[in-house]
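Removed from the display is one protein chain of the complex; every other protein chain stays in position.
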Amino acid sequence: MSDVTFKNAVLVDTAFDRSTGRGWRGIVSAPSLPSWTGKAVLGLVIPFLVLALWSYAVRQEWLAEQILPDPRLVYETTLDLLITGQLPAELAVSLGRVASGLAVGGGLGLLFGLAFGLFRPLDIYVAPTVRAICLVPSLGWLPFFMLLFGIGEALKIILIAKTCFLPLMVGAYEGIRSRPRKYDDVARALELPWFARVRLVVWPSILPSILTGVRQALSRGWKVLILVEMISSAAGLGYLMMWGRKAFQLDVVFATMIVIGLVGWALDYGLTKFQHQTTGWSFKAAA
Amino acid sequence: MTASSNRVSQAGLIWRALVLPAALIIIWAVLDAFSLLNSNILVSPTKVLVTAYQGFADGSIPGATAATLLRALTGWTIGASVGLVVGVLIGLSGIARGLFDPSISSLRQIALFAWIPLFSAWFGNGEIMKVTLISLGAFFPMALGAQAGCQNVPAPFREVGRALELSRFATLTKIILPAAVPAILTGLELSLNIAWLGTFGAEYLIGTGYINGMGDGLGAYLAAAREYARMDQVLLGVLFLALIGVALDRLVIGLSRRLIPWRTA
Partner (left out) sequence: MADSLTLSPPKKLDAGSVKIADVSKTFRVEGRTVHALDSVSLSIEAGEFISIVGPSGCGKSTLLRFLAGLDGPDSGRIIVDGEAIDRPSLRRGIVFQDHRLLPWFSVEKNIGLSLHSVSGSEVEKRERVQYLIDLVGLTGFEKALPHELSGGMSQRAAIARGLAPRPPLLLLDEPLGALDSLTRSHLQDELLAIWEREKCTVVMVTHDVEEAIYLSDRVVVMEPRPGRISQIFNIRNARPRYRDDPEFVTTRREITELLGSQKKKNH
């Protein structure tokens, strides 16, 4: 979706993800489907119908070809763009921007979040201002940043950095503030030295909420990037899409949309997997 | 956020929170007084105030805000209504879930603004395109919230329904939907956020003229302000965007708390 910077969104998204992820618990009145294949077949019914209707519409020439290209053309164009390397190249540019934005903004967010969580005076005097600034959505900053930084590479990185800042700041801050204190007594009783205490007791306990922050940051950063590339860029997926639109090559637009969706999904899926691998306990442990 | 410690009172926290912004504004004003600011990039605070006054006097800011607000609310109403129906359906019926869930989950992955080129080719750059886009954005969180809410009704509640031998319809209206209300409201809030930002994004993108057309609303106001490098107008527009976004958010949260008292349960 778009970039949502309001603070409750952070919690909401994960709540949804989790509840839909563990559907087995909530499966309700209706009989659940027999098997995995049955589910796949059922899930493909709608896409298949849409595809059929689409092909029929094209054959009957209901709409101009520039407005509704043949699905086969979309398929061919996608393959073509992949093979010629144009799509991978644009994708690499986009991913590079997201990565640097995440590194800069996420890194700063992590530092600020940790600082606010650990030092009460900073939390009292500085955090409210930072939060107020973050209340202005990234999208709102776009015109301001465009005036300040022009429309070059810096604009994209800074905007993504701004987007990635908040989820990591909130993640780190909440991680520290809601950290279970009872383990501190354990660390003291076991005479763990300072560094071991941070590494073995404190860090693992805040890691889950930091990783959730990273996941949020990536998914929002990706969405903001597409917009800013559409507005001002000579490379990247958003640019490719805009180019296709202006040239009235909607097959290119469709191909790019598919890739944008797939990459967005893959980023989220990969990170969720990673999260379950590294901090799987936090999904199961009963407080 | 501002969880009051036992030493600092609530008022004390607010007072301390304002120290930094006040200091920044003073520095800004002092720099301006000694004309140390590059007036093209960092305008003076008084100039922003003057622009605000002018904007209100000639009606350009209220007009732009009203256009954006109307558009966002229209799209939100359409998108959230459809989302509610579809979400409840998917949440209740296994067949509907099997049919729609994979398609919806896949479409959800496509960033909202990535639909703009396609929609603008299909619907032009006018009102239909914008409202379609906003509705689409508002649809997903609402559908997801309603689905999660209906799917995760705690088993004890369902058992009450069974024990009282309620009919299917009564179970739905008296047990499942009320239990799903908190999740539905969260979906409603989230979809309003997205509708608001989606409206702005669409207006701004079209306002930049990259796709032919200009349009109106806060997005177009900001796009024009940037075009003419009017930093005062940009600051004002950004401020308005944020303030109204927060106000909308608070309004919906406040209303829903009042209307549905068991939400925190």
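Letters are used for the chains, namely A and B, taken in the order the chains are written, and counting of residues starts over at 1 for each.
FYI, a contact is a pair of C-beta atoms (placed from the backbone, for glycine too) under 8 Å apart; a residue touches a chain by one contact, two chains touch by 3 or more.
Here the structure is a predicted model, which is why all the values come from computation and not from measurement.
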(message) Can you list the shown chains that the omitted chain is in contact with?
(response) A
(request) Could you tell which one of A:Y75, A:F149, A:Y183 or A:F248 touches the chain left off the display? (result) A:Y183
(message) Of the residues A:L44, A:L73, A:L147 or A:L200, I need the one that contacts the missing chain.
(response) A:L200
(request) Write the list of chain A residues that the hidden chain touches. (result) 182-183, 185-186, 188-193, 196, 200-201, 204-205, 207, 279-282, 284-286
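Everything below uses one rule, namely that only the chains that are shown with their structure count from here on.
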(request) Could you give the separation in Å between the centres of chain A and chain B, each centre being the mean of its C-alpha atoms? (result) 18
(request) State the interface residues of chain A toward chain B in the complex, per the touch definition above. (result) 1-4, 6-9, 12, 15-16, 19-20, 23, 25-33, 38-39, 42-47, 66-67, 120, 124-129, 131-132, 135-137, 139-144, 146-148, 177, 222-223, 226-227, 230-231, 238, 241-242, 244-246, 248, 250, 253-254, 256-257, 260-262, 264-265, 268
(message) Quick check: in the complex, which residue numbers of chain B touch chain A?
(response) 1-3, 5, 8, 13, 16-21, 24, 41, 91-95, 97-103, 106-118, 120-122, 137, 140-141, 144-145, 147-148, 150-153, 158, 168, 183, 186, 189-190, 193-194, 197-198, 200-201, 204-205, 208, 210-211, 222-223, 225-226, 229, 231, 234-235, 237-239, 241-242, 245-246, 249
